[in-house]
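Take a look at the following structure, please.
Only a single protein chain was left out; the remaining protein chains are all shown in position.
Let's turn to subunit A:
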Amino acid sequence: MPSEGFQIPKRQEVQVKSPKQRSTMKVPVAILRLPRGPDGSSRGFDPHSPRFQALGPSSLPSGACKDTANLEQEQQARVALRERYLRSLLAMVGQPVNFIMYEKVNVTALFGASDIDILNFQVSELQTPLGIQREALLRCSDIIAYSFEL
């Protein structure tokens, strides 16, 4: 029977590992940032996180002086600008994009996606001087500017 054939090597493997060995196993890579799930106030992220502190209400000039009328206006302006920027990223998906990076590096790739904080871009067919890289992640901090046609 196929199920028995599968179970036998599994049993052997369990016998090899003693519980003591398992408890001393280390995490192979340090976890830099583990996002928390949505909380009760449902902002979707932790108010004490560096990201919230960088982008949250306290980062707005009008937020610091508790000017509620201005705060709302500024938030609205930010919403409009963020939406437009995110839509510009959407418009860029699948298009060839030219990236101007530091040290006079100038590469072309097909844009794929960006992470939520716009820290990394995922690209395909990255044309480097050493050849084409099928898939790659570009750190946004390494990019000075990028251009594409619409």
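The working rule: contacts are C-beta pairs under 8 Å (C-beta built on N, C-alpha and C of every residue); 3 or more make two chains touch, one makes a residue touch a chain; residues count from 1.
Operating definition for what follows: contacts and distances are computed from a predicted model.
For the chain that is left out, the UniProt protein name among "Gem-associated protein 6", "Acyl carrier protein", "U2A'/phosphoprotein 32 family A C-terminal domain-containing protein" or "Ras-related protein Rab-2A" is "Gem-associated protein 6". Among A:Gln73, A:Ser88, A:Asn106 or A:Thr128, only A:Ser88 touches the chain left out of the display.
Although one chain is not displayed, its contacts with subunit A can still be listed: residues 38, 42-45, 55, 78-79, 81-85, 87-88, 90-91, 116, 118, 140-141, 143-150.
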